[in-house]
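With one protein chain held back, the other chains of the complex are shown just where they sit.
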Amino acid sequence: MALKTARQYLESLNDGRVVYCDGERVPDVTKHPILNITNNWVAMDYVMSNDPKYQALLTDLDADGERVAFALQPQKTREDLLRLREVVKLWARATFGKPPGAKFVAKDGLNAVTVVSRRVDKKHGTTYAANVESFRKYLQKNDLAFAMGLTDVKGDRSLSPSQQVQHKDFYVRIVEERPDGIVVSGAKTHISQVAACNEVLIAPCHAMKAEDKDYAVAFAIPVNAQGITIISAEPEVSPGYDLFDHPITGSVYINDALIVFDNVFIPSERIFLKGEWEFAGQVAYMFANFHRLSAETYKAVELELVTGAAMLMAEYNGIEKKAHVREKLTWLTMYTEMIETLGRAAAEHCIQETDGDFVYPNPMIANICKYQFADNWHTATKYLQDIAGGIVATAPSSKDYHNPETHALMEKYFAGKAGIATEDRLRMVKLVRDLTSAYEDVLTIHAEGSLEAQKLSILVLADFERYKAAAMRAARIKTDKTHALFAELPAFPPQF
Amino acid sequence: MALKTARQYLESLNDGRVVYCDGERVPDVTKHPILNITNNWVAMDYVMSNDPKYQALLTDLDADGERVAFALQPQKTREDLLRLREVVKLWARATFGKPPGAKFVAKDGLNAVTVVSRRVDKKHGTTYAANVESFRKYLQKNDLAFAMGLTDVKGDRSLSPSQQVQHKDFYVRIVEERPDGIVVSGAKTHISQVAACNEVLIAPCHAMKAEDKDYAVAFAIPVNAQGITIISAEPEVSPGYDLFDHPITGSVYINDALIVFDNVFIPSERIFLKGEWEFAGQVAYMFANFHRLSAETYKAVELELVTGAAMLMAEYNGIEKKAHVREKLTWLTMYTEMIETLGRAAAEHCIQETDGDFVYPNPMIANICKYQFADNWHTATKYLQDIAGGIVATAPSSKDYHNPETHALMEKYFAGKAGIATEDRLRMVKLVRDLTSAYEDVLTIHAEGSLEAQKLSILVLADFERYKAAAMRAARIKTDKTHALFAELPAFPPQF
Amino acid sequence: MALKTARQYLESLNDGRVVYCDGERVPDVTKHPILNITNNWVAMDYVMSNDPKYQALLTDLDADGERVAFALQPQKTREDLLRLREVVKLWARATFGKPPGAKFVAKDGLNAVTVVSRRVDKKHGTTYAANVESFRKYLQKNDLAFAMGLTDVKGDRSLSPSQQVQHKDFYVRIVEERPDGIVVSGAKTHISQVAACNEVLIAPCHAMKAEDKDYAVAFAIPVNAQGITIISAEPEVSPGYDLFDHPITGSVYINDALIVFDNVFIPSERIFLKGEWEFAGQVAYMFANFHRLSAETYKAVELELVTGAAMLMAEYNGIEKKAHVREKLTWLTMYTEMIETLGRAAAEHCIQETDGDFVYPNPMIANICKYQFADNWHTATKYLQDIAGGIVATAPSSKDYHNPETHALMEKYFAGKAGIATEDRLRMVKLVRDLTSAYEDVLTIHAEGSLEAQKLSILVLADFERYKAAAMRAARIKTDKTHALFAELPAFPPQF
Partner (left out) sequence: MALKTARQYLESLNDGRVVYCDGERVPDVTKHPILNITNNWVAMDYVMSNDPKYQALLTDLDADGERVAFALQPQKTREDLLRLREVVKLWARATFGKPPGAKFVAKDGLNAVTVVSRRVDKKHGTTYAANVESFRKYLQKNDLAFAMGLTDVKGDRSLSPSQQVQHKDFYVRIVEERPDGIVVSGAKTHISQVAACNEVLIAPCHAMKAEDKDYAVAFAIPVNAQGITIISAEPEVSPGYDLFDHPITGSVYINDALIVFDNVFIPSERIFLKGEWEFAGQVAYMFANFHRLSAETYKAVELELVTGAAMLMAEYNGIEKKAHVREKLTWLTMYTEMIETLGRAAAEHCIQETDGDFVYPNPMIANICKYQFADNWHTATKYLQDIAGGIVATAPSSKDYHNPETHALMEKYFAGKAGIATEDRLRMVKLVRDLTSAYEDVLTIHAEGSLEAQKLSILVLADFERYKAAAMRAARIKTDKTHALFAELPAFPPQF
């Protein structure tokens, strides 16, 4: 078949999966008012892949001549990465800055296990690489949505997986080996849109030691497998929400759920790592390498939205000429374009991965990009809220606006500059509230790695030998181990 | 009677007032699940005033020997201001950083009209001062809750009240004069807890010119007066909310409502300004002078909460020893204590108001305090969210925690450090989400004047003559108009 | 001849020019201990251009087969710009972050008059373009050093050139027209290394109006022309300085001098603009467009030095493992690499200038790059000084270190970590002082345009239509004038 329609995708989710949301078991996720926010969001990938306007960008023909998602192909060149950026930007523009996740996150996990499985096979004589390729083909041929399960619940963060006190399941682990597979238990958290996917790909979230061998496990499994329970994140909206009041939160419920594995059987052909603990960290590291393109791409699209909302609120309030407002709009523009430029540069100056004919974004640049995005976000929200005004906190509900008894009063008194529809001003106010929610804040800081993770990467990647050589030459300190860039420079001041 | 009980207060609100909330007319605000959040919050003032433990602090005996709210007395000394700080801190500590507003905001408006009415009477021979005193006595004797209506809806901010294009009611104005009073129309916005008050005090929000004479109006009126409509701010919670998930938003709904005046009659004895346009700005200015004590006091209490939540999340997650976490906790502590110190200093170095035997906080220090609070808030939320973790965005609902089908899974997998109850960790996570909401952000920036308003005040109050004298002396620039502090200093380098 | 040797260049400066330095007329700039710091710095361009190791990068063969400076050729392609970056980086690395200015600044002025002269000729039938080409050829064939005179002294900045009160020469202007040329008077300030150049290229620093016609003048003239006086910037070092104590200030004295024109005759063939006031702003604007590559390139080289000094001081002091030091090193690395990445991206995404087959760096990215560099500089110096320690302020002179009476004491007591030579530590300390001087600070802020200039450019270049379209779509505001990127996106949530 290859490409699914949005409807086929939606129907595929009614498969008996065990999902809870807001205190209740959901018998059919395709009928649930809140879970459908997620389903519809994820469905946008299918809508656009079937749309001739976007098909050339979003899909490729596979070896069999079947049309498959471009995102599921390995990225082999700088041009592939730049095209992938266009894919992510299209996705993000279509859905207000958050790429619908049918393949968005998990493709990077697939790349990671592709690279690492070859290394494991080489050392241990395993056949994981073939398993990965078989899984990739299965995803492509069936156009499946799949989620990435990386972050374990972790318990006490100062203890390793096997040292945990209360129980041993704070990290997903192998509890039994069988001839035809393994049995796993544990839980992963923050698993974006997993309840709206067909499959989930599981991998370790950091390096393991020998004693944590059972936790060095990677595999894929259908979301409706026996023993899997999904508990949804608390929704941001209640049933009966209106898109006027909740333009983002009513459209994009990422549902970063908890997924629990209670003695789940994984067949051998879906296993990509099984106890080879020295490779656990590599999977996590490679996932990060590939996944950096995501954050570095969609964030700039999100910032278009923020900066645009700031400009519109300034205009609607009649304050766009004020010096402090212009200052803030300048800052927002700089922030937006800097993130775009850094993100694009990370792709343009990508790194060739030797084990597997892959490229991934330049880690130094990509980390800087993500750090700058996350570190400046709260300043951006401050500026946006400052320009929008106290009305962001105090506007009545759109239900009041639609209530005939109060409509005229709101129409009259919430008007801004002449020529601007009151409704437009109120809609923009609601957008600002959604854009600056605690949920957005936290996502900014923690998704795709925390600020501290980026700082650590930057320090590790720093070229201190070059920096030091520059300083030693200027200070006229003699040294044997200077850097090539400085080794042969002529004397300064010159001798002539 | 003087002091009311909480129950008497609550019952007093069922008086036929016209209030809308979330799209519906509310027949009796004391029966409404959401409006009762506000009512109960405001009621805390009554609960504590009747509690012997707090009565000495919160109340005084009036000239008749009746017990009345201390907050309604004019503050005449530095000690009064320091006591008022203790009052505000008690209120704020009791209700999570937000002082319940029975008298909290409007007392400052009362002070403002007290001062300005005497000036108007002096110039124009009016009798507004007597009106103010009569209103004060009425409030005291009946222990009424009253709200302050200052901010007009404003329309196009680049135009004055009388220049507005769409209609003339963007600012509250006199539409008719009668022998026994005036008739007013217009609307005020962001009117905190007005639907939970008995009276509302209205005053101009900025200076007026001669052509805006009709907008120079101040008065008090019962909230249930004919022609008044209140449209509530969109609530943060839905009916059926749980305090586990919504510890702040389920307890404190300030309900900064829109209040509309449609030809409302104001009797003469409740009028405090009527067309004396040259005094309009003074009322607004004096309100700000008095009201600065509020922000400079309760903000530090709010920051206790934020810093405490950060420390607890660090401990619950087992990361309190990490260098970057310690750095953030240090910053939060400094922020908290700096705001407390600056706020207290503003009261300690208060200014004597000559027209009326009043004192108010030092405006330079108070503006710095508010600015520092608001300018640093988003950094504080960034740090708090960083320490708390992605779980702030992704935790399931407390309904899932209470659901027997999922309780054990959540209990097991959301555990943090051994010895910490999972429930406590989840409750703290929810508190962090509430503390860092867009509502809190916007309140921080816009309540008690925007960042730009503080900057303007600071510039106006700057003692540039002193600063310039210091620089000119150091640069050895001769000048006739040096500052007294520098005028007689000995030559340096010295001659001896 | 084409390429000059360093010695030939130096000798060419003894040409009777009128130069003052530190209160005295300098009879021969090639014999002056302080001015020779500049001369030697500029000479590095000649040293390296004659060095086979760098000749391929720094020079090209011209149409006659003669070797000429690549920097004097117009940049026609993205590859040219990237090569020019390598040239600037080599220059900057050789001389501690400051490219020696034989052609560094003025080449951008040459490009600017090249572009604009064609436009003027087209409109006015002048022959300025030929004058420019003739001047370019003259520079190339004689391998001349030339300076750029852009910034006028300006007097009262709130007044235009012709409105100035005290006199009319605050901007360079035409005071007389003659058949064979013009006579000019006025002064330009901050003219880097002009006393070490053969020629100076003069152009207006901003747009002019019709009444400022006499100020719309661009030309080139030898530095020793009759009527020119140069007053040097106060030197940072005194005669007898030691490179140990003054590693940067003793090597790079940019000497941003004042150049005064007192009725200087300019022959017709060296005139590039003469009263065509509507083009004055274009020259300044085009200069900025071309010159942005400079700042965006050498700044990253300067930051290598700063970051390297920070790392070495940390190691010498034995504190490189401390958490706060690692945090600061991370920040410095990020700053360094971000500036490099943004600078490179500006070249990679360059703009094609239609009038003249030129390319110049992307203005949005280049402005962001310069702004980020300048805005963060003072934080970088704070971190560097923090890591280096109080010794930066308190170290004795190298003369004390070389004094046999005190050498042993300093050797013993200024030792840091075992294995580090005391002399190296002291040298690095002195480098830090030089790197964080007020001179460096001011250069960072004001060279290549102030922070405010960058902010203004960014605001002007902002793509608000795109940003607004993103926000309007999310807020579901209907609009006719959406942006192409958003115009045809499918409905979201989807209909299927």
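We just call them A, B and C in the order they show up, numbering each chain from 1.
The rule is simple: a contact is a pair of C-beta atoms (placed from the backbone, for glycine too) under 8 Å apart; a residue touches a chain by one contact, two chains touch by 3 or more.
None of the values given here were measured: they were computed from a predicted structure.
Who touches the missing chain here, C:Arg7, C:Lys31, C:Arg178 or C:Lys399?
Here the residue in touch with the unshown chain is C:Lys399.
For the full complex, which residue in B:Arg78, B:Arg93 or B:His124 touches the chain that was left out?
Considering the complete complex, B:Arg93 is the one touching the chain left out.
Using the touch definition from the top, which of C:Leu82, C:Ala207, C:Leu258 or C:Leu459 touches the missing chain?
Considering the complete complex, C:Leu258 is the one touching the chain left out.
Taking the full complex into account, find the residue in C:Glu234, C:Asp357 or C:Glu488 that is in contact with the omitted chain.
The one listed residue touching the chain not shown is C:Glu234.
Could I get the residues of chain C that touch the absent chain, sorted low to high?
Considering the whole complex, chain C reaches the absent chain at 20, 22-25, 151, 153, 155-159, 165-167, 169-170, 187, 189-190, 229, 231-235, 238, 245, 256-258, 260, 317-319, 321, 324, 377-379, 381-382, 385-386, 388-397, 399-400, 402-403, 405-406, 409-410, 412-418, 432-434, 436-439, 441-443, 445-447, 450-452.
Could you pull out which residues of chain A are in touch with the chain that's been left out?
323-324, 327
Give me the chain B residues in contact with the hidden chain, please.
Its contact residues with the unshown chain are 5-7, 10, 37, 40-41, 43-44, 47-48, 51, 53, 93-96, 243-244, 247-248, 251, 301, 304-309, 311-312, 326-327, 329-330, 333-334, 336-338, 341-342, 344-345, 348-349, 364-365, 368, 371-372, 424, 427-428, 430-431, 455-456, 458-459, 461-462, 464, 466-477, 485-486, 488-490, 492-494, 496.
We adopt the following convention: only the chains that are shown with their structure count from here on.
Using just the Cα atoms, superpose chain A onto chain B and tell me the rotation angle to the nearest 5°.
Chain A sits rotated relative to chain B by 180 degrees.
With chain centres taken as the means of their Cα atoms, state the distance from chain A to chain B in Å.
Measuring from centre to centre gives 39 Å for this pair.
Distance-wise, how many Å sit between the C-alpha centres of chain B and chain C, to the nearest whole number?
51
Which residues does chain A have that touch at least 2 chains other than itself?
Expected reply: no residues.
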